[in-house]
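Below: the structure, in structure tokens.
Heads up, one of the protein chains got dropped from this complex, but the rest are sitting where they should.
A and B are the chain letters, set down in written order, and residue numbers restart from 1 in every chain.
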Amino acid sequence: MKRTALYLILSLAALIFLYPFIWMVSASLSSENGIRDLRFLPVDFTFDHYIAVYQSIPILRALFNSIFVASFVTLGVLVFGSMTGYALAKHRFRGRNLIFYMIIFTMTLPFQITLIPNYILMVEFQWVNTFAALIIPAVMNAFAIILFRQHFISIPNDLIDAARIDGCHEIRILFQILWPNSIPTIITVGIITFMTSWNDVLWPIIVIRDEQLMTLPQLVTLFTVGGRSLAQIGVKLASATFLALPILIAYIIFQKHFIQSMASTGLKE
Amino acid sequence: MKIKKTLYSYLLVTPYLLHFILFVAFPVIFSIVLTFHKWNIISPMQFIGLSNYKKLLLDTYFLKACYNTIIFLLIHIPLQLAIALGLALVLRENLKLRGFFRSAFFLPVVVSGVVVTILWQQLYGFESGIFNRLLTGLGLSRIGWLIDPKWAMVSIAIMATWKNVGLYIILFLVGLQSVPTSLYEAADLEGANPWQKFRFITLPAINPTMFMVVILSTISGFSLFIEPYVMTGGGPLNSTLSAVLYIYKQGFFYYHMGYAATLGLTFALVILAVVALQRKWIESS
Partner (left out) sequence: MINRCLVLEVILWLGFVLISCGRNERGNGDLIYWSANNPEEMLFAQNRIKIWNKNNPIHPITFQPVPEGSSSEEIILASVVGKTTPDIYANMWQGDVEDYALAGVLVPLDTLDGFLPFLRARCSDFVIREITSSDGHIYQIPWKANPIMMLYNPLMFSKAGFTSAPRSYDEFLTVAKEMTLDRDQNGYTDQWMGTTEVAAIWWQRFFNFLPLYIAASGGAPLVENGKAVFDNQHSVEVFEFLQEIYRNGYFPKEQAKSQSDPFLTGGIAVKFTGPWDIMQLNRFKNDSIQYDFATMPVPNSDDTLPYTYCDPKNIVIFRSCSKPEIAWKFLQTMISEDADLEFLQLSQQLPRRKDLSENTKFIQYFDENPTLKPFQRQSAHLRGMDSSPYMKEVLDLISQEYELCVVYDKKTAEQAVKDAAQAVNLLYLD
């Protein structure tokens, strides 16, 4: 009796969380007149909205841009984050505590304060309308540094000392000894960074105004609020579905990793 | 050898230091400088003393943005806590398909906020949105989800809860795992009822998680941008004008860089103050 009730609650909740997506996909495949209905399957099945989206905005180019930007940001955060994390975990040097406090300061600093000056910096560097504006400010992440630091502390010093005696220099120790021993942390930082970069819209809207360089979420946002969607709901939903698709596929394959990684973002307090 | 090692230490942190100086330290200092100036980037910068702060004190939109954020938080936080905790408690039971349900609840978390916003804008439609169809189907009267100034922010808060709650379910599940089962068994022996078990065993154990959920929700409330940007543009009657949207409008609609920086600085201080207050309040209770 109790179990039935619990299943009922869960199923109802699952319906609430999943149905809107099902509706979105099916509406994006319906004719403009059939969109309004509450259904699971498309009405008057058609690909017209997707074709219209493809014809009016460079959506494939945007997909490439997003993958490119998010990949480099992720790579940068992994490399630089682990470098800093390693120094903080295993090295003793003057100013180490200061750096630690700087990182904590960065983590607590609300982004609202740096938004305007960072934009002006981009203008002065002439980085407006370049990928540099999307990538370089994002290649360092305080939270990633802390995660790497926590993990590296747990790695025994003997491992590192042995490598040092063999004549390995520190960069090699980091990438050849520590990285292979930190796969879970790398996956966590990697997924969080990639997702954050992939989903960011505010910063791209501010620094990228050239359609060929826009990221996918940015392009879809501007397409739906802008004039080119011609006030047709179908094309808006089609563009939104297209935007959701890559992450959905990745999520279906790597569910566990996604959930574990994202859950660890909550542990930063 | 020692010197070389120290050298390496500094080499390792150099990228971080460069990045910190360029994208954290400089912006913070420059943003404070900017608040005393009037500047649209195209024309030369003009020193205007405290005018931006005076303007801020009289700015009804600034107050409106603060008020809207409070409304958002008042709806979002309790809703978030209740639903996340409730579903986490159900998911804790030994049920089949737990993994599926957990993944289903988590789905909106991974999907871009843009997708969710575009989607919910259609669901919230007054004339033919799905919610109003359901309401009229049940014989209730329609709600002006996004067109009624009283409802618009509430609607956004509901949507944000739907989007984020999956993450908090997981966080609560992690918190609940830390409760030793022996405690419940002991309570059973003493004949405690479910409410007592919840109140005296579960609740204290997940207190840190609750705190985290409150803080994260507060920060997300002050960071609202894409939702009002796509759905309402800040309307109706500025009822969904959020802090970031207002900074964006001042900064990138009108290019009032000085005033936008003043707003950014003020909102940042407000956020820090609110979080500190919440910390204090939760620690004391």
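Definition applied: contacts are C-beta pairs under 8 Å (C-beta built on N, C-alpha and C of every residue); 3 or more make two chains touch, one makes a residue touch a chain.
Keep in mind that what you see is a predicted model, and the values were worked out from it rather than measured.
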Among listed residues B:E127, B:E185 or B:E283, the absent chain is touched only by B:E127
Touch with the missing chain holds, among A:L6, A:V43, A:I67 or A:V225, for A:V225
Had the left-out chain been drawn, it would touch chain B at residues 40-43, 121-122, 124-129, 136, 141-142, 144, 146-147, 149, 231-238, 252-255
Contact residues on chain A toward the hidden chain run 32-33, 35, 56-57, 72, 75-76, 79, 122-123, 126, 128-132, 135-136, 171-172, 175-176, 207, 209-214, 219, 222-223, 225-228, 230-233
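Please note the rule applied: only the chains that are shown with their structure count from here on.
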Between the Cα centroids of chain A and chain B the separation in whole angstrom comes to 17
Per the touch rule, the chain A residues reaching chain B in their complex are 3, 6-7, 9-10, 13-14, 16-18, 20-21, 23-24, 27, 36, 38, 80, 83-84, 86-88, 91-93, 96, 99, 102, 105-106, 108-121, 123, 137, 139-140, 145, 169-171, 174, 195, 198-199, 201-202, 206, 217, 220-221, 224-225, 233, 236-237, 239-241, 243-244, 247-248, 251, 255, 258-259, 262-263, 265-267, 269
Within their complex, chain B touches chain A through residues 5-6, 8-13, 15-17, 19-20, 22-24, 26-28, 30-31, 34, 41, 87, 90-91, 93, 95, 97, 100-115, 118-120, 122-123, 128, 130, 133, 162, 166-168, 170-171, 174, 209, 211-213, 215-216, 219, 222-223, 225-226, 229-230, 233, 243-244, 247-248, 251-252, 257, 260-261, 263-265, 267-268, 271-272
